[in-house]
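The next block holds one structure in the form of structure tokens; read it before the comments.
Every protein chain of the complex appears in place save one, which is left out.
Residue numbering begins at 1 within each chain, and the chains themselves are lettered A and B in the order written.
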Amino acid sequence: MRLWIELVVSGLITGGIYALVAMGLNLQYGLMRILNVSHGEFLMLGAYLTYWAYLVMHLSPFVFLPPLLVGLFVVGLVVHRLCFRRLAETTPEVEAFEARSLLVGFGLMFVVQNVALLVWGADLRGYQYLAGTVSIAGVGFTANRLVAFAAALVLGLGLIAVLRATLLGRAVRAMMQSPTGALLVGIDVRRLHPAVFGVGLALAGAAGALLSMVFEISPSMGEPYTVTALIVIALGGFGSVTGSLLGGLLLGVVEAIGMHLTSPSLKMVLSYGVFMLVLITRPNGLFVR
Amino acid sequence: MTTPALAARSVVVRFGGLTAVDGVDLDVDDRTVVGIIGPNGAGKTTFFNALSGLVTPASGRLFVGGADLTGKPAHVFARAGIARTFQTPRVFADMTVAESVRFGLEFAGRRRRAERASLAEVPAILDFLGLADSAALPARAVTPARQRLLEIGMALATRPRILLLDEVAAGLTHAEVEKVARLVHRCRDELGLGVVWIEHAVAVLLDAVERVLVLHQGRKLAEGIPSAVARDPLVIEAYLGDGAAEARP
Partner (left out) sequence: MARRGLAAVAGGAAVAAALPWLLDDFLVSLALSCLMYVALATSWAMFSGATRYVSLGTSAFFGLGAYVSAWTVAAAPWPVVIAGGALIAAAFAGLAGLAILHLRGTYFAVLTFGMSELTRHAVTYGEKQYAGTVGRVLTVAPSSRTVYLTVLAIAVAAVGVAVVVRGSRFGLALIGIGADEQRAQTLGVPTRRVKVAGFALSAAFAGAAGAAMAVRWTYIDPTAVFNPFIGLQTVLIAIVGGPLSLTGPLLAALVFSLLAEFLRLQFPYAYLIALGILLIVAVLYLPQGLAGLWQTRARAERPTAAR
């Protein structure tokens, strides 16, 4: 029993991070058809900036979180302006746009990851933050993991609340269903797209900040999270942000239990296997509504 | 009794819970022009997609020249002699007009050399359609009306027995529509084709076809010679408020 509680709770904690990454990626793909494979690199960037703020400026990760979100939001605006705006203008056909934006994403992945390697080197890094142990139902967890999970949940639910309760959020959701809806509600897509891209990166950065409190970080840490986010989106439904939250938590738990029951080296085989199976058999239910 | 060139028997096509085509029968012989009319959403194009093998019917059978092709992929239908156009012209944008026509000759047309000797060369097809002067232009660069003709040319290059025309007259001027109708008749008379012609604007079609089939909400509402169908109260009712006003100039 103790073991199961431990597995579920630690699965939920990783799952919360997965959910944040997947929600940002899903928002970008659902609204703009940009499958941004460099998403995980911005998670890594968030982790490194948080680490740097903690070591150099002695800022607690939570104090640094708001400026980090704003910073990555601005980075998102810039990236969108430099790369995707022109692409959207020159490539009206959706299929070609998707393929090309995917390649641009790979380009960004190379650039961001290697800039990080150039600046910070390839070593693993980490810092101690809230490393004390808290006990839940007789099982001990380090405080930073619980705090990270709570923060991920707050951010995820907050995003869903914004999407459901505000007019702009509802417009975004409407447009994820049908792009022509934007014209009907009179939303300026040229402003909205960069902003939503920025929100996606901010969420990735937040996930990175939370990760850096718990795990060691390295410039190549982002890529697996991009892949996991793709799996989560395939499971939870492309375009469904709530699906990503639930899918992320679910995947975290399934992974934790699955790794316990089988060998850890099977983990990647299983993740990719499930991912491909879902895409091959239910592409319309999951990629397209 | 001879086998019809194309025969559809109780064809049903479903998308999820929606039944787009619901038990439709159709016989088409060589050297005939059959029209299909119906209000928007009547299932006309979906029925064509079934006739050309692009969608597989949930039930029902499709026979081409007596052979049962139900469930076969579209290229098998093309090789059996079914050619079609699309509602919005789907030409190969980056190929020239001549290359686009050659495409059909190279694939289904090549297989059907034995069946049909006519229209064996690109220039012959372009002449037949009056497109010879556009031969070297990229398909994307010709006018929409000419793209429609090019689509027919690409279809003819497969050396078909049956030609399915999906709203080839939509959006054309009156004079252009007359030309299309004459072209359809030449396909029948000179090439011996069976033609099935879908059109939303009814008047054009009723004047040009020998037999007409009316689809409404996926079902066959009426079938017969145009003058009789036009007087059918069921048909008039189906069209009221939808196509009636625009269909009768």
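Side notes on the structure shown:
Rule of thumb we're sticking to: a contact is a pair of C-beta atoms (placed from the backbone, for glycine too) under 8 Å apart; a residue touches a chain by one contact, two chains touch by 3 or more.
As the structure is a prediction and not an experimental result, all values here were calculated from the model.
When the omitted chain is restored, the residue from A:Cys83, A:Met221 or A:Val253 that touches it is A:Cys83.
Of the listed residues A:Ile5, A:Ala99 or A:Ala161, the one in contact with the hidden chain in the full complex is A:Ala99.
Check B:Phe47, B:Phe86 or B:Trp197 against the missing chain and you find that the one touching it is B:Phe86.
Remark: the omitted chain is touched by one listed residue; of B:Asp25, B:Asp68 or B:Glu106 this is B:Glu106.
Only one of the listed residues, A:Leu7, A:Leu20 or A:Leu35, touches the absent chain: A:Leu35.
Contact between subunit A and the unshown chain involves residues 33, 35, 83, 86-87, 90-91, 94-96, 98-100, 102-104, 106-111, 113-115, 117-118, 227, 230, 265-266, 268-269, 272-273, 275-276, 279-280, 283, 287. Mapped onto subunit B, contacts with the missing chain fall at residues 52-54, 73-75, 77-79, 83-84, 86, 90-95, 103-104, 106-111, 154-155, 157-158.
Keep this in mind: only the chains that are shown with their structure count from here on.
Rounded to a whole number, the gap between the C-alpha centres of subunit A and subunit B is 49 angstrom.
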